[in-house]
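Taking it in order: structure first as structure tokens, then the write-up.
With one protein chain removed, the remaining protein chains of the complex are shown where they sit.
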Amino acid sequence: MIRAGIIGSTGYAGGELVRILTVHKDVEVVWYGSRSYIDKKYADVYQNMFQIVDAVCMDDNMDELADQVDVIFTATPQGLCASLVNEGILSKVKIIDLSADFRIKDVATYEKWYGLEHKSPQFIEEAVYGLCEINRADVKRARLVANPGCYTTCSILTAYPLAKEGMIDMSTLIIDAKSGTSGAGRGAKLPNLYCEVNENIKAYGVTTHRHTPEIEEQLGLAAGEKVLLNFTPHLIPMNRGILATEYAKLKKEVTYEEVKAVYDKYYTDEKFVRVLEKDVCPETKWVEGSNFADINFKIDERTGRIIMMGAIDNLVKGAAGQAVQNMNLMFGLKESEGLELVPMFP
Amino acid sequence: MIRAGIIGSTGYAGGELVRILTVHKDVEVVWYGSRSYIDKKYADVYQNMFQIVDAVCMDDNMDELADQVDVIFTATPQGLCASLVNEGILSKVKIIDLSADFRIKDVATYEKWYGLEHKSPQFIEEAVYGLCEINRADVKRARLVANPGCYTTCSILTAYPLAKEGMIDMSTLIIDAKSGTSGAGRGAKLPNLYCEVNENIKAYGVTTHRHTPEIEEQLGLAAGEKVLLNFTPHLIPMNRGILATEYAKLKKEVTYEEVKAVYDKYYTDEKFVRVLEKDVCPETKWVEGSNFADINFKIDERTGRIIMMGAIDNLVKGAAGQAVQNMNLMFGLKESEGLELVPMFP
Amino acid sequence: MIRAGIIGSTGYAGGELVRILTVHKDVEVVWYGSRSYIDKKYADVYQNMFQIVDAVCMDDNMDELADQVDVIFTATPQGLCASLVNEGILSKVKIIDLSADFRIKDVATYEKWYGLEHKSPQFIEEAVYGLCEINRADVKRARLVANPGCYTTCSILTAYPLAKEGMIDMSTLIIDAKSGTSGAGRGAKLPNLYCEVNENIKAYGVTTHRHTPEIEEQLGLAAGEKVLLNFTPHLIPMNRGILATEYAKLKKEVTYEEVKAVYDKYYTDEKFVRVLEKDVCPETKWVEGSNFADINFKIDERTGRIIMMGAIDNLVKGAAGQAVQNMNLMFGLKESEGLELVPMFP
Partner (left out) sequence: MIRAGIIGSTGYAGGELVRILTVHKDVEVVWYGSRSYIDKKYADVYQNMFQIVDAVCMDDNMDELADQVDVIFTATPQGLCASLVNEGILSKVKIIDLSADFRIKDVATYEKWYGLEHKSPQFIEEAVYGLCEINRADVKRARLVANPGCYTTCSILTAYPLAKEGMIDMSTLIIDAKSGTSGAGRGAKLPNLYCEVNENIKAYGVTTHRHTPEIEEQLGLAAGEKVLLNFTPHLIPMNRGILATEYAKLKKEVTYEEVKAVYDKYYTDEKFVRVLEKDVCPETKWVEGSNFADINFKIDERTGRIIMMGAIDNLVKGAAGQAVQNMNLMFGLKESEGLELVPMFP
């Protein structure tokens, strides 16, 4: 039995980790960290866990935690994991960080976009970017995994095969993404109030959203060139789900079949990536509650562009599900263990 | 491996049966009946099942189906199951009917409230009302189970202990219920359009809703007296969930502890009924996607009334989940097999 | 031109006052009070008012304000109006208080349910309860109007004719009310976050909601007897709207026509109360954005009860619209001036 600790277990991503790990046959959660709710019963914070989780919330003492568990998940604001981790801890436990601290290899880029000083730059190189479908081998060997962002996961998986195979002009790539409100976290902030979000849609963080450099770095690695792109997130009146609509110029004329073959090359064997049938557009509802990424594309011969679309549940494949997928790989378990979640509809 | 057939597998309740049975370790669904989508791939109707279910939709030939399976679920409009079932079929397979055909023991009452002639009255007496928490022993022995209605399940479980123990004046019982829109089914009807339901609430079926006699009959059996009550359903802008708020006069002054003891007497050992802690009101979101019924109550000393509240997911404990719970009992499986569904929040 | 000042203009009710008064032909808003946003442009707080309102937010100095305006609206938390008002102010301006400070005639009751000491009990008797349809004559003469609560307005109007005419047994009256989330105000609180409210319904304040004594007092005045009742509010995933479903025993058998005649007696001449046609249930969406209260009822011969239903927009007839209706009466304007708002659908 793997013993797991969660720092930040009462945010939405942390709560989703608990939901998934609670029924994972090889894992026992022994530490429900939550700075905001220390000593409060976890099920009093999340009543859905009443009679399921019987623990009280703990602090975020990572040193003490490292002595008690095999793996630590940090589902916390940026900067916390980097400020707590050290070699002593990493020698004892594996860490899966759901924040952005170790996602970006270039410290200056991280510090610029996040407006933070990085407290543990010495671990950045070692940290593995935990997009399992792309970095599976490295994840298996990792002590420290940087779990990708929600927008990032969706954006990268949707364009990755075409970037990797050099089929699109990367300088033309535009990502227009739409997210449910759980992506904004559980903080009590005016813009996230029901009446502010409901019956409303807006773009935000235009040209400045922090997931931009993460997407650029990863797709740049895939394409073998430096990538600059436009990424525009939008807030949608729904709880869960991210849809990314991505536009790029095709380098040459291609048929549906040719593009499909490229997607299939990378994803046919991937359990959690579903390339949909021709002309079926991904919908976030079809993946809700599951670890799936649904992807499809459409070629526009008139403009020479391809429109790629991807949908995930931001809290599962975009956060907790992917974290568990990483954990499974790190501990030599079946990659899909605990993640055979059937999407819930409606 | 139990072989299951579903007639009406493309309605919302049928889809939920598929979602649950797909991961039930002892069951294989071999017949996805759907009159509307015959010969169409099931996953083309419900894209969430893409790469999970690889079957095509079949007709509703119950005779043929009876030769192929061990259990038939009928998730169909009222009247269909009664018109198809016969002794030959019942001698071969167990039937769990999610429609109202066999829920009400008094044929005249059924025919009056449903405006239908009952086609198989000879099976009504044999049929077991499949509210597992109340009729567990009978369900285990049944060939034909009448799966309770969604409103009914919630309404009955919420008041049952107090009705059974004679603590409330049954003539004063009022049930004000609120349901998500999936309860209205997947038919393309104007009142169920997004723009008609969203940002709106209304009562409907006031004094005439068909679940009324079913609730009256069952609570009447519990109380040992004929019960007439007011049941008022409301349509809520959400997909899933039913909340029942129930009002009754207490027969005598009682304390919180006394009432709590009565609820505990009936539900402490029930895995799927959670009597919440003092002053915690049930919320439908806390049970979403699960088979739980969350219940609590509040005594109003000023008026001498008790307010009872219950919340379920109408498609799970109110339909498919309860049907599987019944199936588990009928086939001697662990009652909770396949139903350890953790509520999804948010 | 009437000069108006609003204290609390950046809450949801205050914002609605601005929306209505902006196009009221006899009124000019000259003071946008908002303790939270002093010196900030009003349109930066409510972008819908961009290029419509060009003012900056002011403090809540009622003395200064009294010198500048003819009428003050206080759309503030309980206690503020009572702590600011004095004879000097009342001698200069009319006050319409949207909080609860002057709604309840019995100070002890107010202090008990609100947990506050009343700072100006000397004005309670003078204050007129501003439910225009009932207290029109008194409102016209008032210096200080206590604008009714949202739940209260809906609950009282729905039952008033039958209470007044003695047709229902007041001891059996139960009010089950459902409200959109704007009723909870614009404070940044966890329970009002989008993800907490969306896809969810719950009861709250069961047996303890503060609108209870207000409803009891007013319906008691109508019925000519002391009334104790159960009032249970529910939070609904929508922005606006209140639906009240009310249950009571009829004192004797009556026909639809007899009850309809009673409703018509009180409401036929009321512009803002619409008694719907037979069997049409009120829906909140049909009154959205308007000052209407839509009302109907259904007699249940089986139980001897009548089910009354009422729908309003909580921010209009339940707050700002009613406040303007009161203002119109107090200043001798046409009662419906500025309130001929056509409900918006969908």
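In order of appearance the chains are A, B and C, and numbering begins at 1 in each one.
Definition applied: a contact is a pair of C-beta atoms (placed from the backbone, for glycine too) under 8 Å apart; a residue touches a chain by one contact, two chains touch by 3 or more.
Source: prediction; values computed, not measured.
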Using the definition of touch stated at the top, determine which of A:Cys195, A:Leu221, A:Ala293 or A:Leu339 touches the missing chain.
A:Cys195
The missing chain sits against subunit A at residues 172, 174, 176, 178, 180, 195-196, 198-204, 206-207, 228-230, 232, 234, 236-241, 243, 245, 247, 281-285, 288, 298-300, 302-303, 305, 307, 309, 311, 346
Interface with the undisplayed chain - residues on subunit C
12, 15, 19, 22-23, 46-52, 182, 199, 239-240, 274, 276-277, 280, 283, 285-290, 294, 340, 342-346
It is residues of subunit B that touch the chain not shown, namely 12, 181-182, 186, 188-190, 192-199, 237-239
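Methods note: only the chains that are shown with their structure count from here on.
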Could you give the separation in Å between the centres of subunit A and subunit C, each centre being the mean of its C-alpha atoms?
46
Mind checking the centre-to-centre distance between subunit A and subunit B? Centres are C-alpha means, answer in whole Å.
36
Expected list for subunit C, residues touching two or more other chains, is 195-196, 198-199, 237-239
